[in-house]
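Heads up, one of the protein chains got dropped from this complex, but the rest are sitting where they should.
Up next is chain A:
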Amino acid sequence: MALLSVDELTVTFGGRGRASKAVDGVSFDVDQGQVVGLVGESGCGKSVTSLALMGLLPSKGVELGGRADFDGTNLLTMSQRELRDMRGSQLAMIFQDPLSSLNPVVPIGVQVTEILQRHRGLKGEAARKEAAHLLDRVGIPDPTRRLKEYPHQLSGGMRQRALIAMAVACAPRLLIADEPTTALDVTIQAQILELLKELVDEEGTALLMITHDLGVVAGLCDQVNVLYAGKVVESADRHELFAHPMHPYAHGLLESIPRLDAPRGEPLKPIRGSINDRIAWADGCAFAPRCDYYTMECLTGTPALTEPAAAGHQVRCVNPVREPVEIATLDTPDVTATAHGGTSA
């Protein structure tokens, strides 16, 4: 059984009349030691999904639906007290902006030891030693000195490392990383991803990676779920998705990546328009207004998730794209653009 099994998760904000669905029936699994990506643009519901799993959404004005079974128990129906015990010890999270995610007036050391004290009962010198060890493990040099310092005295990359140290402090079974590299510059991004990969490989921790960056997905994820307007529109393992994106949205995302080997002057290929909730999924495909492949069929109710090409490659589209994308510049050497035998229309 999967470690985390999310089934038809819905998150609705606002009360009667003004309700808006941020997450609309999302399902996916994360196995022990697996890295699963949730990919999509701003507003597609990926962060809300992660906050819902952590129980960090406000209790007022938010309605949760569906199930999220972690090791057999439904996270969504847990009491705040039970969740507090789970958070930090079984489930941990790394946030997007390391500076604002650290308390500015509390030394790093206290922010690391407080979680050790809470879940592992470590106090005083023992807690400090373990905290220094953790900082060392995530690659922060001179950890004993750093423990006494405040977040503003650390560099951006180091702050994110400190946050990661807190997240892995109690060896959680599932780590949720919400765009952990967005606020960092490219070289630091690579280092942080490397570190995450290392931790996951060593500890067998499962990682739910939330990102809008397909480069991150390509380098890290085993399984990828592409979200659009609160629904999973495509789900496949990484190789399959990069080689044969079938939903026009996923296809467009991959095509929009500028290529180094493209002819000079070739225009970028953006997806036109922007995400909006004018078309509810109930009336048809929410992506239809931006889609190049759209037909009248798209507006006859919510398209179902189907497996038009390969087993385990689910697509929510009535007109799935059959042409592969050339992605030779992505850093996944094993995924080269080859013709997809037999599925071209």
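Here is the rule we use: contacts are C-beta pairs under 8 Å (C-beta built on N, C-alpha and C of every residue); 3 or more make two chains touch, one makes a residue touch a chain; residues count from 1.
The criterion applied here is as follows: contacts and distances are computed from a predicted model.
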item	value
Among "Oligopeptide transport ATP-binding protein OppF", "Beta-carotene 15,15'-monooxygenase", "Acyl-CoA dehydrogenase family protein" or "ABC transporter permease", the UniProt name of the subunit that does not appear here	"ABC transporter permease"
Of A:Leu102, A:Leu174, A:Ala236 or A:Cys285, the residue in touch with the unshown chain	A:Leu102
Absent-chain contact - pick from A:Asp31, A:Glu114 or A:Asp213	A:Glu114
Of A:Val39, A:Met54 or A:Ile275, the one touching the omitted chain in the full complex	A:Met54
Sole contact to the chain not displayed, among A:His133, A:His152 or A:Arg272	A:His152
Hidden partner chain, touching residue among A:Leu64, A:Met86, A:Leu122 or A:Met158	A:Met86
Interface with the undisplayed chain - residues on chain A	54, 56, 83-89, 92-93, 95, 97, 100-107, 110, 114-115, 118-119, 150, 152, 163, 166
